[in-house]
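First up is the structure itself, then whatever we jot down about it.
Showing chain A:
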Amino acid sequence: MLHIEKLTKRFGDKIAVDAANISVGQPTMIGIIGRSGAGKSTLLRMLNRLSDASEGTIQFEGEDITSLRGAAMRDWQSRCAMIFQQFNLVPRMDVVSNVLHGTLNKRSTLATMFNLFPQSDIHKAIEILDRLGIAEQAPKRAEALSGGQQQRVAIARALMQDPKIILADEPIASLDPMNAQVVMQSLRTIHEEDGRMVIANLHTLDTARRYCDRVIGMRDGRIVFDGTPEQLTTGVARDIYGAGADFSEAATSTEIETLDRQKVIA
Partner candidate 1 sequence: MLDATLGGSTPITVDSIQSSYTAQVKRRRLYGGLTLLIFVLLMVSGFNVADDRNAGGFWDGLHQIGDYPADVLSEAWEKRAELPGLVAKYFPALVETINIAAVSTLIGALGGLFLSLLGTRGLAKWPRLIPLFRRISDIMRAVPEIVIALMLIFVMGGGPVPAMIAIAIHTAGALGKMFSEVAENADLKPVEGLASTGATWSQRMLLGVLPQVAPNYVSYSLLRFEVNIRASAILGFVGAGGLGYELRNAMAWGPGRFDEAAAIFILLFGTIVFFDQISSHYRNRLTEGQGQ
Partner candidate 2 sequence: QDISEFRIGILGGENAQDRMNSYQCLADYTTETLGVETKLFAPADYNGVIQGLLGGTIDMAWLGASAYAATYLQDPEAVDPVLIKVNVDGSIGYHSIGFARADSGVTSLDDMEDKVFGFGDPNSTSGYLIPSIEIPQYKDGVTMESGEYFGEVKFTGGHEQTIVAVNNGDIDAGVTWADAQGNWEDGYNSGALRKAVDAGLIDMNELVQIWKSNVIPEGPIVLRKALPADVREKMTALVDGLHERDEECAYGVAAGETLGFQPVTHDTYVSIVEARKAKIGG
């Protein structure tokens, strides 16, 4: 159903994603790993059409995604939800409104301006929040929630889109282990119960191993590994992370986390 061919993204001289080929036949939960700067986010952003590919094609159920423009592109985005590391909610608005933003593609600007969301959508939003266990937070402002709760709101927004694919760009990188687990579990459940495809950038090997059916490893823009979690041995991981013999999984995972933190602060 999803075929990515020779997908490339250049920023000036820098090649962020280098002729990536991925082919997925049926809804799968895919984890993408790789060290910081490997091109994971860029790949996902091209999939969602938040940025344009420099070369190559993305096909979804026969449709050429890369060539979509205007309304057709936005329609694709509504079918392909995205979850961000920093949640990217509207912090000053309440949780239900944030979830309802998942339906924006179907609503006119005028309707949005006057908050004319149908009653049924509002109810559906609450049900989704309930499914994710945060229905009580519905009337609160998004900024008043904890990180884990905010990320679940973001997932709720994604579900509200009723998407075929959910993309998640390091969804748990800003969360503590407890919340990280809740969020990953939610994604897994969605995948299993609703049969949606989930592609998640992950920065810890163990998470990828634990929750994903298939793991893709990137390094310097290239796909250097594509296989099942079982095939992802420490040696392969060492390759992906370009680490020396002193590579230990635990260390790497925290190291990358530290780098991410720094990026956030900078």
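Going forward, a residue touches a chain if its C-beta (ideal position, glycine included) is under 8 Å from a C-beta of that chain, and two chains touch if they have at least 3 such contacts; residues count from 1.
How were these picked? Simply put, all candidates are chains of the complex that A comes from, given by their letters.
Everything numeric in this text was worked out from a predicted model, so none of it was measured.
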Result, touching chain for chain A in the complex among 1 or 2:
1
Candidate 1 touches which residues of chain A in the complex?
48, 50, 73-78, 81-82, 84, 86-93, 97, 101-102, 104-105, 107, 109, 112-113, 154, 157, 161
